[in-house]
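Before I ask anything, let me first share the structure, which is written out below as structure tokens.
Here the complex is missing a single protein chain, while all its other protein chains stay put.
Labels run A, B and C following the written order; every chain starts at residue 1.
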Amino acid sequence: MDVILLQLLNGLDKGSAYALIALGLTLIFGTLGVVNFAHGALFMLGAFCAVTVQRLLSISFETIDPDKVDFLGNPAKVKTPYVESWFGPEMGGAIVDWSVPIAILFAIPIMIAIGFIMERGLIKHFYKRPHADQILVTFGLAIVIQEVIKQFYGANPIPTPAPDAFKGSFDFGVLLGFDPNAVIYPYWRLVYFGFAAIVIAAVFAFLQFTTFGMVVRAGMADRETVGLLGINIDKRFTIMFGIAAAVAGLAGVMYAPINSPNYHMGMDFLVLSFVVVVVGGMGSLPGAVLAGFMLGILESFSSMNVIKSIVPGIDQIIIYLVAIIILLVRPRGLMGRKGVMED
Amino acid sequence: MLGLEKKDTSLLIIVAILTMFAPFILNPFPEGSALAQFNAGYPDLMQRFVIFGIFAIGFNILFGLTGYLSFGHAAFLGIGSYSAVWMFKLLGYNIIPGIVLSVITSGLFALLIGYISLRRSGIYFSILTLAFAQMSFALAYSVLTPLTNGETGLQVYNSDPQYFHSENMPNIPHLFGAKMQGTYSLEMGPWSFDFNTGYYLCAIIMLGMFYLAIRIFRSPFGLMLKAIKTNQTRMNYTGLNPRPYTLAAFVISGMYAGLAGGLMASMDPLAGAERMQWTASGEVVLMTILGGAGTLIGPVLGAGFIKYFENIFSKINDTVLHQWFAFLPDGMENFVITIIHPFVGKGWHLTLGLLFMAVVIFLPGGLVEGGQRITAALRRRAGRSGRSGDDASSTDTTPAE
Amino acid sequence: MGILEIKNVGKRFGGLQALGDVNLSVAENTVHAIIGPNGAGKSTLLNCLVGKLIPDTGSVTFQGQSLLGRKPYEINQMGVSRVFQTPEIFSDLTVFENVMIPCFAHRDGAYKLNGINPVRSQNDIKEMAEAILNDVNMIDKRNMVASSMSRGDKRRLEMAMCLVQEPKLLLLDEPTAGMARADTNNTIDLLKEIKEKRDITMAIIEHDMHVVFSLAERITVLAQGTPLVEDTPENIKGHPKVREAYLGEAQV
Partner (left out) sequence: MSNSNFTRRGLLKTSAMAGGALAMPTIFSGAAWGAGYMNEPTGSTVTLGFNVPQSGPYADEGADELRAYELAVEHLNGGGDGGMMNTFSSKALKGNGILGKKVEFVTGDTQTKSDAARASAKSMIEKDGAVMITGGSSSGVAIAVQGLCQEAGVIFMAGLTHSNDTTGKDKKANGFRHFFNGYMSAAALAPVLEARYGTDRTAYHLTADYTWGWTQQESIQAATEAMGWQTANNVLTPLATTDFSAYVAPVLNSGADVLVLNHYGGNMVNSLTSAVQFGLREKQVNGKDFEIVVPLYSRLMARGAGENVKGIFGSTNWHWSLTDEGSKAFVKSFGEKYGFPPSQAAHTVYCQTMLYADAAERAGTFNPCGIAQALEGFKFDGLGNGETEYRAEDHQCFKDVLVVKGKDNPTSEFDLLEIVEITPRAQVEYAVDHAMFAGGDLGSCNPGA
């Protein structure tokens, strides 16, 4: 029982990452009808926002400390971050420590701007082009973004720890009457889950309760009609792309402490997020979220030792297996609309 | 000729000439010169050009004609390779059984995967094929290791049975004694040209496959596939069930992929699981779109383009750059190298990504369209309308969807 | 006993009764029009005939054989062709290729993969296609790409594609919808010509009363999913129930 509870938590946590990425991807599919293979790259850029903020906050000046030597035996240079010299070591240290949450503030405008630039500069020229061309151009863009990041940050993962306050894990087991340590879960991952829930709720509320959202939803349903009504849908779609980019970016920023970011993390998520979107059903936002959580939970359960011992290797293929079954049972995924990306 | 229209015949002849003289064409620069770095006329890369050419031609029969975008074709490539290596392990190094079995097994897998996946269309189909391929990859890498040798890749060990292996036969892949790796090198002054047995075998097979593809494109069957791509509703209301046609196209293209996989194993008897990964499936999609989906020659061009970058650009390191620009004054030299450095060697992916974008932005029909524009421009300049150089425009240039 | 017999057909979509209890018989070699106001269930009925929808109740028989549960392509093979409201043609292909495809279907059936002999060497098919293009006066447009033609030409092409299969029953779904008057008249002439030349039954769903009264030999009026009346055009014109249903729409 405790194991199941634990894997449920895990699944929710994994699922929140999947759901966030799939949500952004579906916004772009649904509103713009574009297959965005660069969406994984946006997620990665988000994570690197966290890395960048961390680096900016730790920009240091060097002083030579005659007592210490470096690896070559020369007098060592000691680095002191400027923030520490400005605010004192304690306050400065705290600022560096909180660089990931600080990065969220930076990531939103940056990712929206990146989304705008991408849409205006590139994607808008591809609305009328075949999906194959969209795939090629966005895949090319993804490679370029990835390589540029690699030039600046190298290929190895870069540690971006969560603030000390979120280190350690919470013991659910004690609350529920299990033994201590039976059901523990790291604080930061709980934060991630909560954060994802807030972002998802915000996106839905935004689409549901604002005029802007209504127009966009109408546009998703029937683009031409809305265009005929004299509403500048293109401009709204640009904003939508920015929001989708921001959602992917936020997913990335918050993910940075969970797994140290590296330049190819976007590609690792790309295929998976497409599977999630399609299983959820093309063009359906609730479908994407539902499928994200569902696949996350199934993936977690399949990695349980009991299940692995019955079906070896099941955790390697579970997502794909479930995708195949769902698509065969439900032709348009869980909640897909008819005629979206079916030709 | 050969049941082909005139323009198709000339296209086939041009391709035949290009492949047969590839050792010359791909080695234009003298040995030892600074530009020799760009020579691509060595056996391994030439083999790869034609093998991936076969793969892409086959993929195009499915994608270019029916519009069904499979994201899992690499699975058939991998299955073909594994089949061929198993034949080497069990029977011996003659490549015939291996190639035959690779085509058969990949065809069977294609039938199974196609039968299930083709129940859906559009992106749903793409994801189904992707899911099958990723499952094959994941299992081949881990659980199926007894069958695939996992991470290391399936290879022939001295302890393998090889029932039909005899002492006088070479201990590497061969065709009735002719070793695939056998190379005859022709030295002409500073130039050097390699004629490799394996390459010519692959090239001849590719020509055969190219011919078959032309026949399919021009056949009623090909016409039906194009019809499926433009309007499935009308197909249905014309009394035609699209499923058998698409399934046939899927199986044919899966067999092409299996053949390519079998040939790959025959040229180099090691089959690794990465061959089945989604990136490999994506690669053939990119080759086809880059070259020009739905055109006859496009996929081959796309395959050559990507393989050239992968193998040639990735080998340009700073030392090579310094050799090239040694004539410049020191400051200039370093400046130029700093500029170029991110785009070559370990940055070859960056160049490839930029070129993908450039091609798709400026040449919506792929490289074939670039060729058409060039010939059109040349013709306009020459001020006459000739029949020559019409090879690209002879094909159906409708962009694929 | 007509060539097409529709008995007690009903169809619900959720809470909406699209078709109530439709009984209809189309006699062989006649032109039978089905008219009715918007939402009367005309298109639903048509979709029930071609296998796109399966009715909840009732039966549909064509030449004594049930059509229910058959796929659209199977129904087509039995001799039922359909013309759509917006022409469904192979827009990426040339006019000639468009016509060739039904020729192949007619000759080879649904499952034959049509071999690998080049299209151009299939002389019987070429002759068939040329003949039908001559019939609809499109032979000079044979090498045009279908998507580049006018709406009227697309309709003509679609009609040619249906006719080349020599169907016994031709279903026409608002064949003149959205057409200019001249094109409409051309279409009427074309249909009349077809009717004269061939033994063919036509069922037309139409809004435009001008078309209906120019062509139809019998008319069924559908309202709210049930047939109101069925009669000859002359009788229908004066029928009070029809006037009521159309609220003065049928002023012809």
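FYI, a residue touches a chain if its C-beta (ideal position, glycine included) is under 8 Å from a C-beta of that chain, and two chains touch if they have at least 3 such contacts.
On a predicted model such as this, the values are computed, not experimentally measured, just so you know.
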**Complete:** Shown chains in contact with the undisplayed one are A, B
**Fill in**
Answer key for B:A34, B:L270 or B:I361 versus the chain not shown reads B:L270
**Full-complex contact with the absent chain, from A:I104, A:I117, A:M304 or A:L321** = A:M304
**Fill in**
Where A:V148, A:I184, A:I239 or A:L321 are the choices, the one touching the absent chain is A:I184
**Asked** Just one of B:T9, B:S142 or B:T375 touches the chain that is missing; which is it?
**Response** B:S142
**Complete:** Touching the unshown chain, subunit A contributes residues 2-3, 6-7, 9-11, 13-14, 17, 68, 70-72, 76, 150, 154-159, 161, 167-169, 181-182, 184-186, 188-189, 258-260, 262, 264-265, 268-269, 299-300, 303-305, 308, 312-313, 315-316
**Prompt:** Hey, which subunit B residues sit against the chain that's not shown?
**Reply:** 31, 39, 42-45, 48, 138, 141-143, 145, 150-153, 155, 157-159, 170-172, 177-179, 181-189, 192, 194-197, 200, 268, 270, 272, 274-275, 310-311, 314-315, 317, 319, 345-346, 348-349
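By definition in this document, only the chains that are shown with their structure count from here on.
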**Fill in**
Whole-Å distance, C-alpha centre of subunit A to that of subunit B, is 34
**Asked** Once you find the CA centre of subunit B and the CA centre of subunit C, what distance in Å lies between them?
**Response** 46
**Asked** Once you find the CA centre of subunit A and the CA centre of subunit C, what distance in Å lies between them?
**Response** 52
**Prompt:** In their complex, what parts of subunit A are in touch with subunit B?
**Reply:** 35, 122, 125, 129-133, 135-137, 139-144, 146-148, 151, 267, 271, 274-275, 278-279, 282, 312-313, 316-317, 319-321, 323-324, 327-328, 331-333, 341-343
**Request:** Using the touch rule from the top, collect the residues of subunit C that touch subunit B in their complex.
**Result:** 50, 71-74, 76-77, 81-82, 84, 88-93, 97, 100-102, 104-106, 108-111, 113-122, 125, 161, 165
**Fill in**
The residues of subunit B that touch subunit A in their complex are 63, 67, 69, 116, 119-124, 127-128, 130-132, 134-135, 138-139, 142-143, 232, 278-279, 282, 285-286, 289-290, 293, 342, 347, 349-350, 352-357, 359-361, 364, 399-401
